[in-house]
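Complex shown without one protein chain; remaining protein chains in place.
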Amino acid sequence: MNEARGGTLGVAVIGTGRMGSDHVRRLDRVISGARVSAVIDVDGERAERIAGGVPGCTAYTDAAAAMDAGGVDAVLIASPGPAHEAALLDAFARDLPVLCEKPLTPGAESALRVMEAEVRLGHRRAQVGFMRRYDTEYVQLKALLDGGGLGRALMLHCRHRNVATPPGFTEAMMINDSVVHEVDATRWLLGQEITAVSVVKPAPSPAAPEGLSDPQLVLLETSGGALADVEVFVNCGFGYQVQCEAVGERGSARLGDAHGLYVNAAGRWGGAIAQDYVDRFREAYDRELQHWVDAARRGVTEGPSVWDGYAAAAVCEAGVRAQSSGARTEVVLPARPAMYT
Amino acid sequence: MNEARGGTLGVAVIGTGRMGSDHVRRLDRVISGARVSAVIDVDGERAERIAGGVPGCTAYTDAAAAMDAGGVDAVLIASPGPAHEAALLDAFARDLPVLCEKPLTPGAESALRVMEAEVRLGHRRAQVGFMRRYDTEYVQLKALLDGGGLGRALMLHCRHRNVATPPGFTEAMMINDSVVHEVDATRWLLGQEITAVSVVKPAPSPAAPEGLSDPQLVLLETSGGALADVEVFVNCGFGYQVQCEAVGERGSARLGDAHGLYVNAAGRWGGAIAQDYVDRFREAYDRELQHWVDAARRGVTEGPSVWDGYAAAAVCEAGVRAQSSGARTEVVLPARPAMYT
Amino acid sequence: MNEARGGTLGVAVIGTGRMGSDHVRRLDRVISGARVSAVIDVDGERAERIAGGVPGCTAYTDAAAAMDAGGVDAVLIASPGPAHEAALLDAFARDLPVLCEKPLTPGAESALRVMEAEVRLGHRRAQVGFMRRYDTEYVQLKALLDGGGLGRALMLHCRHRNVATPPGFTEAMMINDSVVHEVDATRWLLGQEITAVSVVKPAPSPAAPEGLSDPQLVLLETSGGALADVEVFVNCGFGYQVQCEAVGERGSARLGDAHGLYVNAAGRWGGAIAQDYVDRFREAYDRELQHWVDAARRGVTEGPSVWDGYAAAAVCEAGVRAQSSGARTEVVLPARPAMYT
Partner (left out) sequence: MNEARGGTLGVAVIGTGRMGSDHVRRLDRVISGARVSAVIDVDGERAERIAGGVPGCTAYTDAAAAMDAGGVDAVLIASPGPAHEAALLDAFARDLPVLCEKPLTPGAESALRVMEAEVRLGHRRAQVGFMRRYDTEYVQLKALLDGGGLGRALMLHCRHRNVATPPGFTEAMMINDSVVHEVDATRWLLGQEITAVSVVKPAPSPAAPEGLSDPQLVLLETSGGALADVEVFVNCGFGYQVQCEAVGERGSARLGDAHGLYVNAAGRWGGAIAQDYVDRFREAYDRELQHWVDAARRGVTEGPSVWDGYAAAAVCEAGVRAQSSGARTEVVLPARPAMYT
C-alpha cells in the first residue's frame, strides 16, 4: 500500500467457500481500516455473486490478474490448499502482504518451497491462519507460561472434538485439518519444536464413518522434552470442544472449559456447548484479521510465520505416517532461517 | 448412661415418620457407638413394625414409659412439632440427653418454656436439629468467616428452593419449615442475633398452589448490622437447592453450587441437581447424629442449643407476621441465659 | 449521511475524557465503516492532542460548530452528563444520529425534555449507551427468557461490585452511575417498567469512604410483578463483578460467573477476576458501537432509546429518594410515546 498509514487497505480475497466468504463479510462489516476490493474464485459466477454484495468489489477468476488490477494492497488466501503455493508466490512477486489460511500448503515439501521464496524476498510477507493464537484464553495461557506462573511446562493435555465429519473426511485429515491446530498451539505455547509424533488408536466409535478410526490419541514430543497428548475425536456427537491443560512444575492451567450462561432447569445445572468453530472462535478470527490489517497498514507482517506453517506441515506429515505405521515417528527440520527468529 | 465411655448408647426414637424412621436406620446402620433401644409412636402398629426390624428394640406408644423402661440412655425427638415440648420436659426430668428435630417447638412461647426448664436443670441436655451446621461447605464458610478471610461479613445472599410442596403446605410453613434453616445459619455464621424481618412477595409462580405466594424474598437484619436476603421458592420445579453467599469487606464466598460429576452430552455441559434434602444433606445428618452420640457418650451436650431453637422460633414468628403485614417486623429477645454463652 | 450505504460514517465525538478517548480509539481502530472526523472538548488543547492522533480528524471546542463543519454524519456524546441535553438538541436540530453515553441526562426532567424534542422530530435519532444489552451473556439470558426456557421471570438477583470508588464519589452515584445499569437491564430483560424502589443499608464496610454507606441492597419492583434485588458494593476490594441470576417459574440462569483460564496452583483452583469495566465489557462496547454505526449507515437508529434513558432516570431519581428516606418509593411514568413501542 503506497498510501499514508490512515488509508484503507484494499484486500483481494482468493477463494469464496465457507471460510472465504466469511472473511469477505468480516473485512466488509467487522474489521476497521480494510475493504474488499477483489474476490477471486475459479467459479466465476460464485465470485460475481459475492462481489455483488460488497461496494467497490470486483470479481476475478485469476488471482494474478486481480493482484495487478489496482486497488489491491493485500491478499487473503482462503482457497483449497493445493492452490495456496501459486497464490503465495504471486503475492511475493508483488511484495504484497498475505494472510494464508492454514494449511500453508498441503505438504512439507511445497511449504519448504514457499519458505525459500519468502527468504529470497528478504522479509516476511505472509502470515499463516493459526487463529488460536488470537483466542483470549490461549493468549492468557501463553502469558501465564511466559510469565513463569506455572514454572516450566512439562505436559499439555489437549482435546479437539467435532460434532461430526462431512462426507469424504479421511483419517489423514484428522491430522492435517484438526490436530494441525494443536501442533501449532504446542509449538507456540512452549516456544519449542516438535521432534516426534506417535498415534494410538482405541477401538473406533460406532458413530465414526467406515474407514475412520475415530477417536485417536496423538502424542507430540518437543525439543524441550515436553509431551503433549491430543485426543482428536471428530465425531463426538455432542459439540465442538477445544481444550488444553498445561501442566507445569508448580501448577496447571486449563482453557476451553464451559463458560457463559449457567442454567438450572429440569434437574440439571450447566450450559450450552458451542456446536462449531464459528461459535467458539468467532472473536479469535476477528482479532486475527484485525491484527493482520493493522500490521499491513503499517507496512509489516507479523503473526504466525511461513516457518510456523512449514514446521506444522512437517509434523503433520510425520503424524500421518505414524497413523499408518503405529510407530513413533521423528520429525527432522532444517535450521530455521534467521528471518524467522 | 452409667456405663463406661466405651459403652453403646441406647437411644429412644420418638416419632417414626419419614424423619424418625430415617434416624432409626441411621442409628442402626451408620452411626458408631449407638443402638436403637426403643421407638415410640402414637401409632402402635407402626412403632411395632419399625422396632421389628431392629435387633433389641422395643416399641412403645408412650415416650415417658419408654424412657423409664431401661436401656434408654438418650432420646431423639422426631415426632410432630406440637409433641416436642412434653417429650423434652420428660427427658429433662430424667436428665437424658436429647436430640430434638427442628423446630424446637411450634412457637416462641413454648420454646421459652422449654428453655426455662433446661435452665432450671442447670446444664444443657438438648441439641436442636439444625443440621446445616454439620454440612461440609457450611463448616468451611464458617471457618473462613471466623478466620477473617473475608473481613467482617456485611451481607448474606441465600437461596432455598424445593421442587414442589406437599398438599397442605401453608405460607407460614415457608418461614417455619424452610426459612428457619436460613435463620439458624445466619445466626450461626455471623454469631449475631436477628433483630428484624421483612418479607417482599413478587407475583407468584403459576406452579404455586392456590393461596401460596411463592417465591418470596425474606430480609433478615442482624444485631451486628448485617443483612441477609433469602429467596424462598418451594415450588421451583427443577431441584432442591440451598445456596449462600457471604459478602465480606474483602471478598465473598458462595456455597451450594453445583458439584460432582461434570458431563458433556447432547450439546450441554453440566451435572445433576439434588432433588431433595436427603440427597443434598445426607452426610450432614450423619455427622450431626454422630456428633450428638459421641458427646452423649462423654456425658455432655453440644451443638445447636435450646437458645438457638428459641431464637429461631422468635424470628420465625416475626417472619410470619411480616408475611401478612408487609411491614418490617422487629424481633425482641430476652437476655440470653449465661448457660448458653 | 448523504452517501450510499457503503460510505464511511464520519463521527464527531464530544468529550475526550476516559470514555470519550476510548471511543475515539475504538472508532479509529476497531469499528468497521466509521471514522472520527471531529473531536470536541471544552479543553481545546486536549481536543487538539486527541485529534492529532487520528488522520483526518479536526478538533473543536464547540459541538454545534463541529456538527456544521462538514464530514460529520453522526455524533457520539461522551461529555459529562450536564452537557448532554444541549448536545442532543443540537444533533436533533440537524437530524444526526447520536450515540449518547449514559446517563441520557442527569435527571428525569431534562431527560423528558430530550424525549419531547425527539418526539417532535418524529423519528428516533438517539441511542443511549446501555452497553450491557450487547454483552454476550446478557444477550443469551435475554434470549433464554424470551424463548420461555425458564417460564415467566419472577425474580432477578443482581450483584454490581467495584474494587473502589474514586475521590468525590457520592451515595447518589451508587444509584445514578452503578445501579442505573441494573435498572436498564431489568427493564430490558423483563420487558417491564419499574414501578417502585426500596433501599436497605447494612452497616457499611470499613473500606467505604466517610459518608458512603456501602454496600446497599436495592429492591426494584416491576409492572409485571417481578422483583429484582441489587447488591451494589462499590468498594468491595477484590474485583469488578457484575452478576445477574434470573429466577423463572421452571428454572434459573446466572450470568457473570468466573470463566476463562482455570488455574491450579499453590493449593488453589480458580482464575482471575476482572478489575474494571474495560476488562469485563470491552467486547460489549465494541458491539454496541458497531451496531450503532451499522444502523446509522443504513439511516436508522436502533438500540436503547431515549425512552429507556428517561425511564432509567426516573427510576434513579426514585432510588436516590429511597436511599434518604428508607421508604419504598413509587415510580410514575407518563404514557410511552408510540414512537418508542
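Each chain gets a letter, A, B and C, in the order it is written, and its residues are counted from 1.
Just so we're on the same page, a contact is a pair of C-beta atoms (placed from the backbone, for glycine too) under 8 Å apart; a residue touches a chain by one contact, two chains touch by 3 or more.
In this text the structure is predicted, and so the values were computed from the model without any measurement.
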item: Contacting the left-out chain in the complete assembly, out of A:Arg25, A:Arg113 or A:His157; value: A:His157
item: Option from A:Ala69, A:Leu217 or A:Ala272 whose C-beta touches the chain left out; value: A:Leu217
item: Contact residue for the chain not shown (choose from C:Gly20, C:Pro215 or C:Gly239); value: C:Gly239
item: Among A:Gly20, A:Gly81 or A:Gly251, the residue in touch with the chain that has been omitted; value: A:Gly251
item: Selected from B:Asp41, B:Asp73, B:Glu118 or B:Glu137 as touching the chain missing from the view; value: B:Glu137
item: Residue numbers in chain A that touch the chain omitted from display; value: 151-152, 154-155, 157, 159, 200-207, 215, 217, 219, 221, 224-227, 229, 231, 233, 236-238, 247, 249-252
item: In chain B, positions touching the absent partner; value: 4-6, 8, 28-34, 55-56, 136-137, 140-141, 144, 149-150, 250-255, 257, 259-266, 283, 290, 294
item: Chain C residues touching the omitted chain (full complex); value: 238-239, 241, 257-258, 263-273, 275
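Here is the rule we go by: only the chains that are shown with their structure count from here on.
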item: Numbering shared by both copies at the chain C-chain B contact, with half separating same from different; value: same
item: Chain whose Cα centroid lies nearest the overall Cα centroid; value: C
item: Farthest-lying chain, centroid of Cα atoms versus that of chain B; value: A
item: Whole-Å gap separating chain A and chain C, where each centre is the average of the chain's CA atoms; value: 37
item: Intercentroid distance (Cα basis), chain C paired with chain B, Å; value: 45
item: For chain B, residues that touch 2 or more chains besides their own; value: 238
